[in-house]
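All protein chains but one are shown in place.
Which chain is which? They are A, B and C, in the order written, and residues in each are numbered from 1.
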């Protein structure tokens, strides 16, 4: 009935999979980077631990979170997407993702639509754009990472 | 032209006369009662000095004021109207006058219209009612008297 | 009896569709909708009377002043304040509460004293006191709750004591729906020499509230939660209390005389109203009060009680699916607020799904973060009613919740 009309956000295979089986949920001891963020408006919480390899690339990630499905899926998807990136890469990806999610001028949206396709599993989160209020649920992971990494520098 | 339509407030003989020749303007030394009031909204000021006779009735009044014509006329008229009254009479007159000037329910206005006729020269001030914003100009004298007399008690 | 259809027709927004469904607006504890009479009052004012108040001798200013002060009289009468000068215009209940914290408490609460609150206070009746007590080295004490979210007064005599400066209590909790025994608490506070403040943000819009009968020293509430516009709220306080307080915001017309060195203060209520007030919205709040009184506050209360009873019954269906209701079960102890948790589906996801069906509920901590945490959740879903809601809408809500739970179970979890 009513929900027949719902956009397929909550039916997306990738999101479903990550919600049901969150990846990298173990807490890492003594990580190189550790960070968290909370969204005071909804009480969502996210925590990351990151270990780097010899060439300063992400080798291992721990992710734990509480909150809505979008926040959970985002944390799990991102925990995988970080693999092999330098911390600078992570910040760049964060910027890019936020830009894509928050594009509002028509010409920016066209660009965002295109860029979103090439984000691997992260693309699934692009659907959240149709629920603007929920975009911040998909962005909370990134503010955790941004703040954690920038305190290092 | 335009002012042809003006209500005859500023043309009233009594008001004209008191404005042109304010009564009792001399300051009394060492008065029995001394009081003042200011209207912060317009800067109007009023000062009274009162001397009483042996039977505690008003014998002599000094009145000085600054401000608009209505305030001036009211001060002068009232300075005469006090003669022979006890301080209690003054407070009663003050109450009565305020009630008359501020009557707003239709039935109260009918009563006020009637009572206003019997106030001697004070009746002239009743015309101010047609300019509700200016009513407080006619009442400032009374707040001076009220406060001065009640601090005595 | 109350003709809900007629009332609904006065609310233009209720004719709106959301996501292809008729709007079912159940976020009334956050803010209520406005009848066209209130909207029209704004139009009338700006099209015919707009002028600054209190200072002008010209006609518009005089008319605007009369309308503005009439609105104050209406509100004063509405809560039975007696003297209209005891009603101070603020932006909202939050500003009213801060006004008390800054102007009264700063001067009257001393080191070692305490302020008594309940655990279900809205942040606006909590954070100002945290700041104040920290500054003054005073303490906050909380009256405990039982597990239905009802105040437990068994130990009240050791909580409100001779060192209590203020007892400040929400009349109806926006997070639980609980209605507190305000009169009793007020008497207890006064018996110990403490002042008593009622946060009436959720009660004044929904029931007969009589400040004289309660005998409270302060009451705060918001216009936008009682069919009035945003941007206007009230602080009621007893006259002698207000007279003893120093001003809060200064400047504009709240003075009697100003020199380059110092100022003296105008009489009540202007002493507490610095700068050009929110004239239009005060007038429109007066019209909202007219509207509420036309229906009758007792009728509104009765109608909402019935609707809430109906909803609580219906909610059993959700409970059978694992849903959990917060707040008292007994309809006599609560107002028209249904706050709940649903298994397996986070409130935000539920909110999004209900919104897809045109149903507006609130999800989150409802500005009562510590309370919601103490319930063991980070957020709840909350449906809150007003006199324009119907049993049919309650049906749609309950069906929607069940549908969303099923949908989610089949999918995400």
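As a convention for this text, contacts are C-beta pairs under 8 Å (C-beta built on N, C-alpha and C of every residue); 3 or more make two chains touch, one makes a residue touch a chain.
Treat the numbers as computed from the prediction; the structure is a model and nothing was measured.
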Chains in view touching the one left out: A, B, C
Touching the absent chain when the full complex is considered, from C:22, C:84, C:181 or C:231: C:231
Among C:85, C:113, C:217 or C:281, the residue in touch with the chain that has been omitted: C:281
Contact partner of the left-out chain, one of C:175, C:318, C:361 or C:377: C:361
Residue ranges of subunit C at the interface with the undisplayed chain: 12-13, 16, 18-19, 23, 25, 27, 30-31, 33-34, 38-39, 42-43, 46-52, 55-61, 91-95, 97-98, 102, 119, 122-128, 130-131, 134, 140, 142, 222, 224, 229-233, 249-255, 257-263, 274-281, 348, 351-352, 354-355, 359-364, 367, 369-370, 373
Hidden partner interface residues of subunit A, rising order: 38, 40-41, 131-134
Subunit B residues touching the omitted chain (full complex): 1-3, 5-6, 10-11, 15-16, 19-20, 40-45, 66-70, 131, 133-134, 137
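Going forward, only the chains that are shown with their structure count from here on.
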Between subunit A and subunit B, centroid-to-centroid distance (C-alpha), Å: 77
Computed distance of Cα centres, subunit C from subunit A, in Å: 37
Distance between chain centroids, defined by C-alpha means - subunit B, subunit C (Å): 46
For subunit C, residues that touch 2 or more chains besides their own: none
Two or more partner chains touched - positions in subunit B: none
